[in-house]
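Omission of a single protein chain aside, the complex is shown with its protein chains in their original locations.
To keep things simple, chains are lettered A, B, C, D and E as they appear, and every chain counts its residues starting from 1.
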């Protein structure tokens, strides 16, 4: 089972100019064959189906733990897409640009019709993610070979989306995911080396562009995010250190296991978009009901959740009304 | 992001007689339109796309927190399917019955060919789960209406699978999921009542079979699992108490928020199935490598992971060999 | 079985400026998960599969009769799409604007390649409608819960398409469908209330925009189309009056059963589009053959079908040629 | 638009021994590429998209009118499937054989899980019907060529299902559909001949088995159903006589247009199946509510609908209870 | 089995201005229901499944031989798409126009993300080709009826793509395919005539536009490509002459069997596109390795393959570096 923490694994910029064309492209990183739904669900099912876990514990722990990190990745991709589909301010509750973009441009019509300017489990063509993207043969060497290939394809697609989108949220997202995806690529290569002796480190980088050349990756290289594997569990998956060690194939620096999850950052509270009824055509109605329910339940005056921005626009208005 | 805990939300029986026919049916609860992949991903995307969270915090917390519980549900369904596809002992490493069942019977051929006798994100027809099963309109009332309907359909399907399968793992699974699904059905109905005033409690139970009549639900009714909403987070989602309260529609007992995750139970370590190469055609090879890597990493002699059964069969043999 | 009447349920404007971008969006109301193919086929299959009809006759009649109305809705959506893909005149047989729009713009390429500038059973992404959109559990309360949710989602999508398209045909279409969809939403809510006692009327309107605020709905509100349920059968489905009665949830006015189908309006006869070979690259050839066949069969000189416009352009030319 | 008549186009036998294996096969005639959903929707969309109807009226009328008949065909296929999935009596409300068949045998699991022992828009593999089965090019000659091929494929599949199933309902169904499908095959061939001069009558029969050799077709050959085209409209589609005339390709007898719909037969009222909650796990509850609503609405004591069998089982019990 | 020849069946122009919008449309001719993947795979499977080949040899040979030609057609479509997605020169290794087109315009995003500016087995919507497009009933007359219809639909789609695209590669492609597709249409019509006596030649042309009116078809009409059936085998399929003979339905000229494959033309060697890592972000690295491997294997100094253009850009640079 999981515990959920209401923070993003890395900071994303607040909404600025909406970019529905870009958001449609970023969907590939969500619901494409090599998107984060695929990495999440491949490793999740492989961990669920892992037989003789005790006997092969370090490998089980590795796959199960990376699966946990991937949940944070679909969360980040969704946050970036939502950000790119948002107008800059909740004072202006129907940001014209976003609406017109989503309505008229050559973009995913489902962002407007089905998604309420939100992310969907679809790829850049608007095609839904499918369970047939999951490979879980049960054969450990084969699953790891797959995972190495999957991360390679994922790196390719992240680079492509990086090139196609220059919205700050897309760039922050891909800069981070390229670094973290690289860590997983290394982890699976190391696991295969340990099991077979094949020196897969020579395959890096694939595609042939070192992360060091990508400006948006720099902040994460400085803090060593390219060689750390976090342990995403209070008490479990301790044996990842048996596999994730040795030098990084590109930099030669030592790989590190960090014995806890990253600190992360609070998400932005994105403003309502009443034109798509998100969260309502009359959002202040919900705010008012929510406020009453909170008080009745003995909760404090201010929302207990932490967000990056103020996020209190409508709340303030409603409070004034209630008092 | 999430933290992962290597325990199941409830106890499942160890493998007994394999039941590939039943396992093919249980897949509906994994990858069907009303399966746990659907509940997980619907609530996950709705939480990702939730706008003005601060203003509507109790509702955001409710959806986000139930999403977290659902991850544990796909884990349970997978564990049940794996159990039903397993022979009873790892001494007999190629349980004939399971193999012949999976090979010859009128069951999902992918359990043998693609899945290594493991669970897959497919339904009972063998069709993959698709992202188009996700409804995330951004309109809170509409999303909640959907969620209430989704849980109703899910309850129907759990009852059907309960009727179709008498394998102990399927029965334990559906007994538990019927109770927990009922809680979510109530939670969404309550949220809708709070937002609109509609007294949806009158719709219970749907289908018209009270959980109290199902023997496998009894253990969970005794401990009140039918009226508890657990908080699956170290620090977040505290405002669920603002929505989940009042009397249970069927029993009249008070709904309760439990301020932590359930204790759960360790999973069974399922034996290798070399005939499908899971985790290898020569599993002792992996065990040996794993043991060496563990020692090199300074890990203790015994695996650090906790499992319900002994699970040490092959490990012992390998240790003897290493010493 | 059915009898077919060659009239539309409401009047649509004749072709004006073509709007292929809009037509691609309107496809969601045809082949989307919440489009009219879905409402038609859900209620059709539920009526086909309805067990113990005699015992539950009013509910059977309700679902079967609404299914009949929905056939007229797919017809209307198709007519709107065809209108939006048409040039204004059959004198100008290859309307440049339409062609260039369909050819070059970011629209559904199948409108040009597969559809001959006609409607297709696809959604706004160009993805085909699928039978898996049909929910027919056989459980009456559950099917009605589904239908209420389906109409809610359909209302959302109609509002979205209304916002995205300002072509007169799209506006006339959505104005009408919003009103009629609202009637079905009420009908299913009433049926659920009757069966369970839940006061679902409080859920209206969903989304939170009253139909009264939408200009294109006005003509239909004036004639009370928002509270009439027509009986689409010469002799059957008489028991709908047992369910569809009481006050309208938004206006408080009494719901009414009209004991026959609406009068409707003749369709426009849309001009040939020879550039896409519809009905031919040389349409006058067909007209000539048709005219000869009509005469040989003893049919009158003029076509027996009734259309809204003249529609005789090519016929005149051919007649001159024949005489 | 349409008017719906609550009768089947031909009589089907009442339920006897359930046959879930056969029902799974018959689904091909519902939702397969060449099933009745395909014929219905192909002709429906072709009629919706037909340009210059006045100029080509006889061909428009032909396609539109056959579309209307096809609605009755999906109804018949559904009725046959429901019949084959039913136990023989509503006194025995959970017919063991049907349940065990549907539960355990190698059949479509969705008949039990998703369909409540009812028909679904799926094929014999359980795969959903898709809008991509619709061909509507707008080019009249091409659409007719397609329709001729579609009816040929449909005839093939009906023969195959005839061979695979010996349940009386499947045999009655295929006997009837083979004859009626043959009429449509002839109609489209005639239309093509009229437009081009190609003597397609030489292609009959395809496959090379004359309908006259199939016992279950005999009753319909005797009444000439193989050469009659019914007009399924109160007032429209009168010009079909301009195309559907001349000798039948196999018998040489004259083709006939019948100026009204066939009389048909009332459907059987199939008994509840409480084990799948159809229409409820407690059907008498629904019957009681229905009866009250009927009386409140001033409807007569007995249900107004006409069914082939008595169908009053539960009603009687409830009436006794009410009085 | 097959032998492969590294030549195209006809000459295509070298890259000029890139045209990603057009390339997205041409995909319909690759992966659409009526694209070349469909013709290839339909005839291939029909030949694989052909029973009693000796008894029906001329028909088997006809289908098997046309299948062989179709492989060359998917190759041509792929070459045209690649050409349209390419910048004009490999000196300018990241042709801005192509990139910006593919990145920003309303085109298939997979051309950039998944395809490396290459062709994919998708249609113009970006939807993948599916095996369900294959019709292989085993019934010879029915399969031929299908094939005639398939070629008719294919001709329609080629005409549509011809109209939608004016890139020289698209025009050269469609000009050629229209002529060759016409030959196959005739071949299947002839086969049906031989088997049944139906004079299908009267159905030509369908759509009603003679190939002679299309400028880009002229070069191929001059050399009689519209009436030649090539034999694509060193020794087999000799009995096609028993079916493919008689007059061409449009021109009256005699049909001809050519007893070998056409000469064809060498393909253009398309320049690297490092921005999409095709064949690498650092292509000179690959060239250098390739050159070394060639020399080590005793191959001549120059590549042994023949291409239409020089194609030696990078090779020269690398050679200078190696010496």
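One rule holds in what follows: a residue touches a chain if its C-beta (ideal position, glycine included) is under 8 Å from a C-beta of that chain, and two chains touch if they have at least 3 such contacts.
What you see is a predicted model; the values in this text were computed from it and never measured.
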| item | value |
| --- | --- |
| Partners of the unshown chain among those that are drawn | A, B, D, E |
| Of B:43, B:60, B:112 or B:162, the one touching the omitted chain in the full complex | B:112 |
| Touching residues on chain B - with respect to the absent chain | 99, 103-106, 108-110, 112-114, 125-127, 275-277, 280-282, 285 |
| Residues of chain D (touch criterion as defined above) contacting the omitted chain | 21, 24-25, 28, 32-33, 105-106, 124-127, 156-157, 159-161, 163-164, 207-209 |
| In chain E, positions touching the absent partner | 1-9, 31, 37, 41, 44-45, 48-61, 64-65, 67-69, 71-72, 74-75, 78-79, 82, 90, 114-122, 128-132, 134-142, 194-195, 232-239, 241-243, 245, 261-262, 264, 269-273, 276-281, 283, 286-287, 289-290, 293-294, 296-299, 303-305, 307, 311-315, 318 |
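The rule we apply is simple: only the chains that are shown with their structure count from here on.
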| item | value |
| --- | --- |
| Of C-D and B-D, whichever chain pair has more C-beta contact pairs | C-D |
| Interface copy of B-C among A-E, A-C or D-E, judged by whether over half of the contact pairs recur | D-E |
| For chain C paired with chain E, centre-to-centre distance based on mean C-alpha positions, whole Å | 41 |
| Two or more partner chains touched - positions in chain A | 105-106, 114, 125-127, 276-277, 280-281 |
| Touch-based graph of the chains, sorted into line, ring, star, complete or other | other |
| Which chain pairs touch, all of them | A-B, A-C, A-E, B-C, B-D, C-D, C-E, D-E |
